[in-house]
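The complex is shown incomplete by one protein chain, all other protein chains being positioned as in the whole.
Let's turn to chain A:
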Amino acid sequence: RVGMAESAAAAAAAAGLLEPGAKEVAARSLGRTAHNMSSSSLRKKSDLALLRKVPCAPLRGLLDNLQQVLLATKLVLLFPAVFLALAARYFDFGQEWVFVLSLIGLVPLAERLSFLTEQVACYTGPTVGGLLNATFGNVTEVIIAIFALYEGKVVVVKCSLLGSILSNLLLVLGTSLFLGGLANLGKYQPYDRMQADVSTGLLILGALCHSLPLMLRYAVSSEEHTIVSWDAGLELSRACSVVMLLAYVAYLFFQLKTHCQLFEPQEVEDDGDDSVSQDEAVLGFSSAIIWLGVMTLMTAVLSEFVVSTIEAASKSWELSVSFISIILIPIVGNAAEHAGAVIFAFKNKLDITLGVSLGSATQISMFVVPLSVLVAWIMGVPMDLDFNLLETGCLFLAILVTTFTLQDGSSHYLKGLILLFCYIVIAICFFVLRRRGSGSNDGVGMGVASNTRRI
């Protein structure tokens, strides 16, 4: 049977090469980026047998819809945390319980958002779909960032976004390459370098944009340069953010229009029957839009809980706000992608793994970060791109070590282990920074310090 399948696949491939209609096939799969292929590995075929027994026909459709939306994921076990978080909030449990439950509840919501985006993309065609994916791919991070901005917690915004980049580059990629390397020991583990190079270039541009305001501040404070007004760093950050968004638009154009062949994931043949083919829409367009709205709303509610209870959690756990923002929140926010990336690394499909982790890091660095700066500008919050010395240094070295790791087109477990060790070292560094005495106004203290120095 396997032989037959193989020959059929070969015939199909040959036909695809010859057929003029192959273009349409390729075009249809355009909307499927590595990102949603990875998250699809967490999905399961929903069992319709139970549904068919329901007598009332309109009810059947509604139930089917509900089942597709709520139960068709392996992360469904974490859904109760959403309600528990709401309950904990309104029955005045401990703040840290609200924090923990909200974080856990965000995991399945993030996965479902990606699923719904993909469903909507099925109706809109590849380009709009690609744009939707690119925008909603990290919607959890965006929502958390906007809520934190709204509450004026600039440090939390900066730390959580930076932590998300670090976690994608080092933790997600490191675990995937390590486990993939161990599972495929002795096998050749290739990947396409071109895609990695594009992301790397953008990430280095991002690191430059983060470094300039930082270096400006240090240069001014050591009297190497003089600036006219104290918000020169802020203006520089806003200009850099505009440039970063332009670069991201160019990247989307490159990815979706002119060089889409670079970003096509490797063929996935032995996906197993537990994953759903994403080419067909299982939901209607309007129902998908409605659910997208509902899920976004729930994500927003939980994000608000997370942001407002972060200081209480920091105080009760004796961890600094920056440690929680840089290490804990991104681990949770990226959990679904993380699992997907590891699963594809196990299957030796490193292109998808790289697409997920590097794509996500690029998106946060070049889209979410400048967007936050611009939103803060509109809101009148003075958020700049100056992420302090230690954070920027870690980002820079993380990008460098990832770049050098991905230089030759194959992988082995030691590469993953090195990335993982880098992440551990960075985590230790932010862990030892905690202040035992006054954990609560850690963030405020940091914000004030940088403000006064700028003045």
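Basically, contacts are C-beta pairs under 8 Å (C-beta built on N, C-alpha and C of every residue); 3 or more make two chains touch, one makes a residue touch a chain; residues count from 1.
Operating definition for what follows: contacts and distances are computed from a predicted model.
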When you check the chain that is not on display against UniProt, which of "Vacuolar cation/proton exchanger", "Protein wntless", "GPI ethanolamine phosphate transferase 3, catalytic subunit" or "Adrenodoxin, mitochondrial" does it turn out to be?
"Vacuolar cation/proton exchanger"
Of the residues listed, A:C122, A:L173, A:A376 or A:I426, which one is in contact with the missing chain?
A:I426
Of the residues listed, A:P80, A:G201 or A:G393, which one is in contact with the missing chain?
A:G393
Logged for chain A, residues touching the omitted partner chain are 185, 218, 221, 322, 388-390, 393-394, 397, 400-401, 404-405, 407-408, 410, 412-415, 417-418, 421-422, 424-426, 428-429, 432-437, 445-446, 449-450, 453
